[in-house]
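First comes the structure, then the notes that go with it.
The chains shown are only part of the set, and none of them has been moved.
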Amino acid sequence: MKLSARNQLEGRVTLVKAGPINAEVVIDAGGQTITSIISLDALEELGIKEGSTVTALFKASSVLLMA
Amino acid sequence: MKLSARNQLEGRVTLVKAGPINAEVVIDAGGQTITSIISLDALEELGIKEGSTVTALFKASSVLLMA
């Protein structure tokens, strides 16, 4: 199975902060820090915790550029 | 000036593909490949071309996780 998302960065979870609806997950992806906000339901269903290996996915259309 | 976007990756543009409305920009950010689709207007206004240094910005809420 392949995903259409042009951006797929694998990393290790360094921080999880759970709120009532959403959760923040910080990832170290080969030296780059990536932060994701997903639903609390998703956090629990995927069993994500500090130390987990995850892949961060985002569409090319969600990326702005500064130059 | 600071930006609220939790994800800010600096890199060098390796490929630009311009269409009639949108343009695709591929960036090498410290070994990670990031792809962005912005409007053609933005591409021209920022003067982005191969070799340009840019910062890719995206909100934490636009990142999905796979685990």
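For clarity, chains are labelled A and B in written order, and residue numbers in each chain start from 1.
In the analysis below, a contact is a pair of C-beta atoms (placed from the backbone, for glycine too) under 8 Å apart; a residue touches a chain by one contact, two chains touch by 3 or more.
Predicted, not measured: the structure shown is a model, and the values here were computed from it.
K.L.:
Quick one: how many copies does the complete complex have, if 2 are shown in place?
P.N.:
6
The rule is simple: only the chains that are shown with their structure count from here on.
K.L.:
Which whole number of Å gives the spacing of the CA centres of chain A and chain B?
P.N.:
Each chain's C-alpha centroid was found; their separation is 18 Å.
K.L.:
Any idea which chain A residues touch chain B in the complex?
P.N.:
3, 5-7, 9, 24-25, 29-38, 42, 46-48, 52-67
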